[in-house]
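Let me begin by handing over the structure; questions about it come next.
Every protein chain except one is present and positioned as in the full complex.
We call the chains A and B, going by the order they appear; numbering starts again at 1 in every chain.
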Amino acid sequence: MWRFAIPLLVVIALVAAFGRALFLDPGKVPSPLIGEPVPEFSLPGLYEPEKNFSSDDLKGHISLVNVFGTWCPGCHEEHDLLMAWSQSQDVPIYGFNLRDERDAAINWLNRDGNPYAKIGFDPGGETSIDWGIYGAPETFLIDAEGRIRLKHIGPMTEAVLREKIIPAIEMLQAEMLREEQS
Amino acid sequence: MRRVLVFLACLFFSAALFAAEMRFENPQQQARYENLINELRCLVCQNQTIADSNADLALDLRNKVAEQIAAGKTDAEIIEYLTARYGDFVLYRPPLQANTILLWSGPLLLLIAGGLLLFFTLRRRARLDDEPENPL
Partner (left out) sequence: MTPELGHFALILALGVALLQSVFGLAGAHRNDANWMRTARTLGAGQFAFALIAFVMLAVAFLQNDFSLMYVAQNSNTALPWPYRIAAVWGAHEGSLLLWILVLAGWTLAVVLRADRLPEDFAARVIGVLGLISVGFLLFTLFTSNPFARLAVPPLDGRDLNPILQDPALAIHPPLLYFGYVGLSVPFAFALAALLGHRPDSGKDVAWARAARPWTAVAWLFLTVGIALGSWWAYYELGWGGWWFWDPVENASFMPWLIGTALIHSLAVTEKRGAFMSWTILLAIAAFSLSLLGTFLVRSGVLVSVHAFASDPTRGVFILAFLAIVVGGALTVYAIRAPHLPPGGGFKPWSRETLLLTNNVLLTVAAGAVLLGTLYPLFLDTLGLGKISVGPPYFNAVFAPLMMLLLAAIAFGPLVNWKRDNWQENVRSLRVPLIASVVIAVVVAAFTFGNAGVLAIVGIWLALWAILAAFTEPLSRWKRARNGARSVPLSSWGMSLAHLGLGITALGIVVVSAFGFERDVAMTPGEPVEYAGYTWELESLRDIEGSNFNGEEARISVSQDGELVTVLFPQKRMYTTQRAAMTEAGIDAGVSRDLYASLGEPLGGNAWSVRLQVKPLVRFIWLGALLMALGVGIAAFDRRYRKPLKDAAREPLKAKTATAGENA
């Protein structure tokens, strides 16, 4: 007699799953590199090609790495926020200029401001593939040992900074402090 | 906004540049190349394989696959390379692992369940048939 209720129970479970799924983003690809050391790389600088930006630059302090391109509308959206960050915060932002034209990128940064401590020029996407980057803008949080700790996909917003990035940085700083003391 | 623009860009197919192009003299390598690029998902245009997508990332990934085949890597190694960076999402053929056991065994389990149902029903119905019928 109870087997007639099985379809109903299955549907209830499905509806519950769908309800949860409505608030997830099916297209966001999480990074398997979280917790891994930064992939080794060495890119020519955007402004001065001889001055490299490499994985060594990311060791020894907490930093953010932001992927951008002039072709990317979300990057233009978040630019002011990044500028404000670079002017007020200790944590530096580094940049990967992805699949872009050198002159166009330089012009844009000259016009709208350059928030980046260093910029790596990656027109062919080689390094970005190593990082599991699939679009722009994307932002990574790197800890002092050079490990990727967090990845944010999409334009940076006040809310994300407040709720994800800043708490994460504070946690990393606390970690560093505890290690120094021990 | 980014989603809308990406969506529009991906909506308009064009046979991609150098997609299933003759990259290799060796037919085995060419066949491997074509098989691989037809089973890898484009992360930008997420409803296409990297063979069919005309996103820049797809082109770069196709180049990467060709490079690695030429360098003598096996299919498993190439897949490992990509999943280490992009996760299992990039594979249209889900790997057989702990979180996909139910996926791969599901259809077979369903078939067995259906078969059992069939068997027991047939048995019961055959017995029903043996009983004398009530004339109506």
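The rule is short, and it goes like this: contacts are C-beta pairs under 8 Å (C-beta built on N, C-alpha and C of every residue); 3 or more make two chains touch, one makes a residue touch a chain.
In this text the structure is predicted, and so the values were computed from the model without any measurement.
The hidden chain, counted over the whole complex, makes contact with A, B. Only one of A:27, A:60 or A:73 touches the absent chain when the whole complex is considered: A:27.
Interface note: of A:17, A:104 or A:177, the residue touching the hidden chain in the full complex is A:17. Within the whole complex, the absent chain has one touching residue among B:41, B:64 or B:85, and that is B:41. Although one chain is not drawn, its touching partners on subunit A can still be listed: residues 1, 4-5, 7-8, 11-12, 14-15, 17-24, 26-27, 29-30. Listed for subunit B, the residues touching the missing chain in the whole complex are 4, 8-22, 39, 41, 46-47, 49, 52, 54, 87-94, 99-100, 102-104, 106-107, 110-111, 114-115, 117-118, 121-122, 124-131, 133-134, 136.
We adopt the following convention: only the chains that are shown with their structure count from here on.
Subunit B makes touch with subunit A in their complex at residues 1-3, 5-6, 43-44, 46, 56-57, 60-61, 64, 83-87, 89-90. Within the complex formed with subunit B, the residues of subunit A that make contact are 27, 29-33, 72-74, 77, 99, 124-126, 129-132, 134-135, 154-155.
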